[in-house]
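Read the structure below first, then the notes.
Heads up, one of the protein chains got dropped from this complex, but the rest are sitting where they should.
Moving on, here comes chain A:
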Amino acid sequence: MLKNYIKIALRNLWKKKGYSTLNIFGLAIGITCASLILLWVEDEMSFDTVVADQELVYSVPTNQKYDGQWRTFFQATPGPLAAALKAEIPEITQAARLRSTDFLFSLNSSSVSSSGSFADADIFEILNLKFIEGKASEAFRVKEGIVITQKVAKILFEDPTNLLGKTILIDQKDNFKITGVVEDLPENTTYSFNWLVPFENFTYDKPWTQEYGSNFTETFVKLSAGADFNSVNEKVKGVLPAKTGDEDTQAILHSAKNWHLRSDFKNGKVVGGRIEYVQLFSFIALIIVLIACINFMNLSTARSEKRANEVGVRKTLGSDKKQLIFQFITEALLTALLAAVLSVLVLILILPAFNALIDKQLSLGITIPSHLLSLLAITLICGILAGLYPAFYLSSFKPIDVLKGNRIQAKGAGFIRKGLVITQFVISIIFIISTLLVYQQVQHVKNRDLGMNKENLIQIPVNGNVIKNRNSITESLKNSGMITSVGLSNSNILSAGNNGSGLKWQGGDNTEDVLVSYRYINDEYLTAAGIELVEGRGFSSVVSNDSANALITESFAKLMGTESPIGKTIDRYGDVYTIIGVTNDYLYGDMYGTSDPVMFFNYPPEAQYMYIKTNPKYAATEILNTIETTLKTYNPGYPFKYRFVDDDFNARFKSEQLVGSLSQIFALLAILISCLGLFGLSAFTAEQRRKEIGVRKVLGSSVAGIVRLLSKDFIVLVLIAIVIAVPVAWFMMHNWLQGFAYRISINVWVFAVAGIAAIGIALLTVSFQAIKAAIANPVKSLRTE
């Protein structure tokens, strides 16, 4: 029986190549989309699975209260916290600190810069690092021990085996002995590093790291099996207030299960994160599969008259409804299977491009049982979803009606078919509108006046002798004529960076509650960054002249009252600074947010970054060559690393860009699938109305009249879809935009564009068939009746 079904299904597919192609292509696009999204979702969901006992492992961020609201900070715990947690809370069996940095490794004559971390030995167990050489228990016995990953081992050594005891020169001054080689961490790891050295290497010359006053490190803990999270979390919350007497800073536990997908905090609690994108795109995958299935349903039921005879005969010969349903579902499954095969081929072709787009390394891995099963599951769902309605519809035909040659009056089916077409277009239009608005919003923020100038600005990390030779470097760069100013700052210009509260000044209430960002800069920083002085003067090039002076931004000045702040003082933990100038506000940290107050100090030795403003008359390569040569002269041995600030700025919109490009792609595909369906349906309608068209032409109708006649019905459907889609899209996008402080207002023209686009696309699709039918010779169509 099954053989018979498959045989007839294949022959049907072959006989109606046009319809089959539409069906298979539509489903293949659906399956391809769903597979891509599932691969991405799988990757997102698999983050940090390398950590064994995920449910027992936690990072420890801090909640800090400002203006009555909790704000959550990662990488912000005091040095002694880890040890205290382990000592005071019995359920915590392991605790470790981690602070990342870059090292310059030198071996023989070659040097390579690599990122890694200062760490405590418990981190090996907490993050489940697998030692290939050495032992976790012994690796950090000596301060100058270093544990490297296989990747680094392969870069540094020709023969990356038997490395224990070998020496590497770090930052051109310290010799470290390799005490362990660990397996590389997979790509989907939140906390990754290329090497680890004992934390002592960071703290030994910094007494402040032993105090509770400074938050500078990340802390991780592992609980004993069976420990109750809530009770441990409460205990953890109590530790910092007990040490500092400050109830407004509490450490909390953040589960390894949530590191990647749920890391957005609001008022001290996890509210979401990337999981929202995972859910959104899973939903989109489902929607795309659904509209692909709708095509199949529509084309199958539209063609039902052709199949009706077969249903009648089969029923007369003794087939019951169940057998027919089974037969039609078999057909749908077969179509879905062919579509799946096609989509695997397509996936192989497009996965590299998709990877480039989403910046991941996904592989199809069709031989991996879970992947194969997923693909089969999608295929099965597609086949059943697409086949169920046609199967029930077709199998319900009464043989006497069919065999008598009565035309199948499927009013219900026509209604459902129209409903399905409307559904497809509603989805497509919502996609178009969302895509336009996401794009607008991202552009809106990108074109926003930042209060600084990111163009022609190069950022270089400060390391080695840069600070020592900063005057010579600046002079040499400026002499080239390619560089106009060289600024130094302790913080990335775009990042939130170093901040704190507890300042005291005259003219404000609760001034100690205000969170202020601190920037340690040099005299040229403001010029290089394009931040303008609105009042007073900037810093002197002689650091000592302004060591007790400070600059503030306008928003800070406002907090100090309406009169000029110049000459007023600010008390920062006992040090008193006199304000000598006010700059305009500029944006940093959250690019969608507002410009928070900043206080600048004239102290270049703290600098982590050099900002070089270039002369746009010169080519970028020429400028970079000049900078590299200069740095090689004054800071030899360090590889030349740079970033353009505007690139860095663009990179901050990665998730939005990703959502933007993905929604563009899915919008296009949704439209494409819908059009395939519409194309098929219009072909069917044209065929069904051949005789009518013939009669009309004989009676004198023009080609245009016929095209209008055939297109009209479909355009009405698209119009209905627009009416439904617009409020839904408005509601969705309005909600999405509420998440941004700096956002666009939704313009009516977006809906107009989407509507016109949908009508245009539908018209184009339908008119092809309509014109074909309209220009056909009427004699032919009348004769065949």
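What to note about this one:
Quick note on the criterion: a contact is a pair of C-beta atoms (placed from the backbone, for glycine too) under 8 Å apart; a residue touches a chain by one contact, two chains touch by 3 or more; residues count from 1.
In this section, contacts and distances are computed from a predicted model.
Look at the chain that isn't drawn here: its UniProt entry, checked against "Phosphoenolpyruvate-protein phosphotransferase", "Fe-S cluster assembly protein SufB", "Putative ABC transport system ATP-binding protein" or "ABC transporter", names it "Putative ABC transport system ATP-binding protein".
Residue-wise, the contact with the chain that is not shown comes from A:320, picked out of A:320, A:455 or A:575. For the options A:310, A:532 or A:646, the residue in contact with the chain missing from this view is A:310.
Only one residue from A:87, A:286 or A:400 touches the chain missing from this view: A:400. In the full complex, chain A contacts the hidden chain through residues 1, 4, 7-8, 11-12, 15, 309-310, 312-321, 323, 398-400, 403-405.
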